[in-house]
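The complex appears here without one of its protein chains, the remainder shown in place.
Which chain is which? They are A and B, in the order written, and residues in each are numbered from 1.
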Amino acid sequence: MPDFTALSNATSRRDFLRKSAVAAAAGLPAVATLSACSDSKAAPRPDSLATGPVAAPAAPALTASQKADAMDAMHERGVKAFPAKTEGKGNQILPPRLVSGVKVYELTAEEVEWEVEPGRKVKAWAYNRQVPGPQIRVREGDRVRVILTNRLSQSTAVHFHGLELPNDQDGVPFITQPPVKPGESYTYEFTVPNAGSHMYHSHHNAAVQVGNGLLGAFIVEPRRPLAAHRADVDYVMVLNDGAHGYTLNGKGFPATEPIVCAQGQTVRLRFMNEGMMIHPMHLHGMHMTVIAKDGWDQPAPWKCDTLNIAPGERWDVLVKATNPGTWAFHCHILPHAESEHGMFGMVTALVVQKRGVA
Amino acid sequence: MPDFTALSNATSRRDFLRKSAVAAAAGLPAVATLSACSDSKAAPRPDSLATGPVAAPAAPALTASQKADAMDAMHERGVKAFPAKTEGKGNQILPPRLVSGVKVYELTAEEVEWEVEPGRKVKAWAYNRQVPGPQIRVREGDRVRVILTNRLSQSTAVHFHGLELPNDQDGVPFITQPPVKPGESYTYEFTVPNAGSHMYHSHHNAAVQVGNGLLGAFIVEPRRPLAAHRADVDYVMVLNDGAHGYTLNGKGFPATEPIVCAQGQTVRLRFMNEGMMIHPMHLHGMHMTVIAKDGWDQPAPWKCDTLNIAPGERWDVLVKATNPGTWAFHCHILPHAESEHGMFGMVTALVVQKRGVA
Partner (left out) sequence: MPDFTALSNATSRRDFLRKSAVAAAAGLPAVATLSACSDSKAAPRPDSLATGPVAAPAAPALTASQKADAMDAMHERGVKAFPAKTEGKGNQILPPRLVSGVKVYELTAEEVEWEVEPGRKVKAWAYNRQVPGPQIRVREGDRVRVILTNRLSQSTAVHFHGLELPNDQDGVPFITQPPVKPGESYTYEFTVPNAGSHMYHSHHNAAVQVGNGLLGAFIVEPRRPLAAHRADVDYVMVLNDGAHGYTLNGKGFPATEPIVCAQGQTVRLRFMNEGMMIHPMHLHGMHMTVIAKDGWDQPAPWKCDTLNIAPGERWDVLVKATNPGTWAFHCHILPHAESEHGMFGMVTALVVQKRGVA
């Protein structure tokens, strides 16, 4: 199993900065790149003498306006702040309680305050005070019990999006179950039928409830994983565009989480769109190899650098991290990623750390 | 050929309820599920004693607010009304008149009143008083004549979207033909060149005319159908988001039509988007196997549970109905499917009836 716990759980903002420092000390570009390039008068780089800023000989003698400088400063501030520390971290793996061989997960839906970017706090409806809710990771064939407690002011229910469950576990009020009223609990229990990258979310007043944050990843490891799908890093990226603005795993840039790996490693990304708009995610510097759609293997892998992800879809891709550096990674609907004040929203980075020289 | 006529023509709302009753009497869940779960104090189900609503021990003593109850009641009302009876049914198969071996179809475009949901009547521009217009079903190689009569106040024309016709039958005013003026008729005639799920619609002032309802399905059965594509139920689902709101085959939930099959049967769905937005259609409980795009077989079938359908696209999928029950089936752009008043718009259900015990 890939070491996804390391990334998802251990890589706090502080860890990231500390590790990056180590990487930098070892001569690695990583996040050092982020600030190394912030000086517009950087010296020519030894490996590329022909490049770099020089006076434009043919251009009229324009001076850079203060307006341009002010805009650049705002852009620089955002990049330098990345990854910015905020309160709360969503999508953390929830360890189950084991009861007679059943993996038991407790989810409590309640209203919380959620910091999307530094200083921007919003009301969120969250499972276990996280947006996205805690990540559930099980294996095909596991017996699972999910106990939902509703501390919201509205009824709710949990739909396990992508799991082919018995009808009465499908989580749609008035079709497969009664709504779970405020103050009540409700228990789902099932044997996990199909592997893949799935989701759980409210299916009651869902345009509002999911938009407010009642959503999470439900990952099912296959019983017999394909060797071709082996990955060193396994990362879930939940896209959203509801009440909290444009977010990746509940945060907007610069508070989004970078994805970090070593050169030569393979990263598995599991995209999930819980929003209301399509988001074509574009990775710089390397391509993605698409291996699965909605948890089902594609008949043959195919490559791209921009993957269009519609609401409700999940796409699994592998990235062979051959190209060292800090790579922008963002929604290519540009107003979801950048304004005149700099990058924001659906922007993060894939950081490929160069192998240290022995 | 699959028995699509049974579903498309015979399954009126009344039939559906009657059949469901029969199914229920035989111990089948079907639509009975819809109301069986409407009581939030339902008794524990014998097959799943661990589940069901119980008092949340750790939760503070919240009483469900009247506001939550009122919202739930609205949601319940919608589900209980499904499938709601409305006047008019679109997408009915139009039997041709045979004239010297030519299949002759007459289409009359005119303004009608159209009931989208119970009590919501809108102006529609319709072919043969149906939205979508009547379904044309022919076979590859058939000789077909389509006689359009224009009783609208604007000129119009019919484009056969997806058919690779001789240029002068392509239906684009001023490029391949003159516009058909109000009061005039115009005749198209051609030998059907390519199989697949196609469409016909206005190609004149089309953003308005198609948005108002001038559209229909044009299905071409292949001369040599693939055994792998054999289906028991063949269902065309036309998506729209124009002047009449979010609709499936011209109706909004709860007036949409459920798709009904027996457990173990194969359902072929032919999605067609005649709107202006993408609609990722999500099926609960089972996956879809995608077999064709725009009438052309995919090189290899692939699976998903959420299929992104853009305007002008047609996608054919097979669903192996292994999982009995009533399954929500909706656009996953949630504001196209649910509001605080309950589900609406692009929502229907796939009803998989359990085989009766002998």
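Convention: a residue touches a chain if its C-beta (ideal position, glycine included) is under 8 Å from a C-beta of that chain, and two chains touch if they have at least 3 such contacts.
Fair warning: this is a prediction, and the values are worked out from it, not measured in the lab.
Interface note for the absent chain: among B:K85, B:R145 or B:H229, the touching residue is B:R145.
One of B:P95, B:P178 or B:G264 touches the chain omitted from the figure, and that residue is B:P178. Although one chain is not displayed, its contacts with chain B can still be listed: residues 145, 149-151, 153-155, 159, 161-162, 164-170, 172-189, 194, 203-208, 210-211, 276-278, 293-296, 298-300, 308, 310-314.
Annotation for chain A: contacts to the undisplayed chain at residues 29, 33-34, 37-42, 45, 47-48, 50-65, 67-69, 71-72, 75-76, 79-80, 278, 280, 282, 284-287, 299-306, 308, 323-328, 332-335, 337-340, 349.
Throughout what follows, only the chains that are shown with their structure count from here on.
Mean C-alpha position of chain A lies 34 Å from that of chain B.
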